[in-house]
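Yeah, one chain of the complex is gone here, protein chain that is, but the others are all in their spots.
Naming follows writing order (A and B), and every chain is counted from residue 1.
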Amino acid sequence: MAISLRNLSVDYSLQQGTAHALRGVSLEIQEGEMLGLVGESGSGKSTVALALMGLLANNAQVTSGTATIEGKNFDLTKRNATAALRGRGMAMIFQDPMLSLNPVFTIGAQLCEVLRRRAPGSDRKTRVEMAQDALAKVKLSNPARRMNQYPHELSGGMRQRVVIAMALLSEPALLIADEPTTALDVTVEAQIMREIIGLRDRIGCAVLLITHSLGLVTEYCDAISVLYAGEKLESGTVEEVQRQPGHPYTRMLFDCEVPIDRQRHADASENRFTVIAGELPDPRLRPPGCIFNSRCDVSFEDCTTINPSDYPVRNDAGHSARCLRLRTP
Amino acid sequence: MSGFFATLKRIGSERDGRLGLAFTFAILVFALIRPLVSPDPNAIDIKARFAAPGLAHLLGTDNLGRDLAARTSVGTRYALTLAVMIVVISSIIGSLIGIVAGIAGGWVDRAVTAVFDIVNAFPPLILAFALIALYGKGSATFVLLVTVVFIPQFGRMARARAQTLRNLSFIEAERMLAVHPVTIVVRHYLPNVAGPIIVLASMNLPVVIAFEASLSFLGFGVQPPKSSLGTLIKDGFVSINQSWWPTVAAALVLAIATLGATLLGEALRRIIDPKSTGAR
Partner (left out) sequence: MTRARHTAAFIAGRLASVVLTIAGATLLLFLMVRLVPGDFASVMLGPRATPELRAQIIHDMGLDRGLLEQLWLFASRAVTGNFGEDVVSHRPILDILLEVIPNTLELAFSALALALLIGIPIGVIAALKPGSWLDSGLALLSISFITTPTLVVSVVLFLIFAIGLHWLPVAGAGAPGDIVDRLQHLVLPSVALALGWVGYISRLIRAALLDTLAELHVRTLRAYGVSEYRIVGLYALKLALVPVVSILGIGLGDLIGSSVVVEIIFARPGIGSLIFNSIAQRNYPVVQTCVVFIVAFYIVANLVVDMINALLDPRIAAGQG
């Protein structure tokens, strides 16, 4: 059953005024697939995740948006609309594993806490067994001992495995992974991504991978959505979008990526990064026309006045982008 | 001076600060205005023993018929004077010791820290008892002894500040240029240590006020014929079965003084040192 998110808009009230962090963002993720949501920092990627989970900060307000998860509809403008799904229908893996576990409770206690909700009525012994089993499934060495250890006794990668085990125990329909490898060593990135893929395959859930790294998306995801300044500019299968980006922003993002054949941590002078000139537009005052207009290298007159709608790219099913150049005359 | 008024204005811009200013102002007025309106605090009038509050005696009279408004006012003034003296002296001595220890480092620092730790191992009132038991009573001795109890707090704070300052590049540069150490201390250390010390001093003022009252209540502080809030509470307490009013009047003034000083100190801390949570 597909997961869908329609027309999500979120405002933050700040001292300097109201920032429109997300404007009309829609996503669709097929069961058993991984969707990569890409964007620069400040584009609103994490806000999407927090809005879905109902974990937005107090100064945030969902002004529009509905979600369909496990065949049920949720009105996200209501606070705690998806509260019933937390830890059951939805689970989340966070960016910083050093901070996302409680430092004064053992790994085992925190895993068992998830089971209190997922498997109500189970006795302590069953829960401990299930938790230990989950740790083994995410390939954490020596799971029996880990159960009694505290987060500070584990490395960052190990802690992230613990959080993945939490997600595994909650058997969600939708797993949201918010920059799950950003805070970790590059060397463990692949392992963690493999565990996330493993989790997806084990329980057949949909995965929303939030990342700023196109490399991760092209390597692991089935579909991609590109977010820019709170608006979705392009979406499609990874294959199609990579072959022919429909939006200039997506093209520029791909140009920025360091080619896979070149070493990532090689001397900076050897790499010639392409940089997209300009800055994100002010989130309080959206200029008319295309949101990317000010930084676009192929914009023309209409781009300053007409806000493009979603146009299909090359008649590929499910591949669309919001660029006036795709308009069929 | 404009800085003083600006600070007052900022203190007055929040609820707790306003309350603190109001209470403190009320106490100061009460302590200072006595000579203008009230009768002689020591005039005995046996016929008017334990008089209830009224027009003749605003706060009634005590067991000797002395006017309590006048006595409490004088006692408040004396209690505040002692407390301010203790806080000022201990903050100055503590800062100097702390700065020297922080700059000197090495064994001097270790020795000073050890002494501070040992003094801090005594609960303050208990240390004061031990000192007073040995060195006797009397106001000057009292101020000196209580000062000793409070020096380590200021010393620790000043030492910590001095240590962080010592490693700053501009001070290191002056040291290398052979600027006289006293000049460096006056020019850089004192101004930088002053902020947190002033905050600590203002936070400690109500503590010292209560401290003095407790000691004077027990008879270890202010001695007759002088009176402070603590001795007034004691005098009232002795004849509490005849009249509860004298005790309550002095206790109330003491409570308002400490509350006002605390609110004021906390407001000052939020202005000077906004990062600290000030849980204690």
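What we mean here is this: a residue touches a chain if its C-beta (ideal position, glycine included) is under 8 Å from a C-beta of that chain, and two chains touch if they have at least 3 such contacts.
Everything numeric here is computed off the predicted structure, so don't read it as measured data.
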*May I ask which residue of B:29, B:52, B:108 or B:133 touches the chain that does not appear here?*
B:133
*Kindly state which of the options A:55, A:203 or A:276 is in contact with the chain not pictured.*
A:55
*Touching the hidden chain in the full complex, which residues of chain A are there? Just list them.*
53, 55, 83, 85-88, 90-92, 94, 96, 99-105, 110, 113-114, 116-117, 150, 152-153, 163, 166, 170
*Identify the residues of chain B touching the omitted chain, counting contacts across the whole complex.*
15-16, 114, 117-119, 121-127, 129-135, 206, 209-210, 213-214, 217-218, 220, 230, 233, 237, 240-241, 244, 247-248, 251-252, 254-255, 258-259, 261-263, 266, 277, 279-280
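One rule holds for everything that comes next: only the chains that are shown with their structure count from here on.
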*Take the average of all CA coordinates in chain A, do the same for chain B, and state the distance between these two points in whole angstrom.*
57
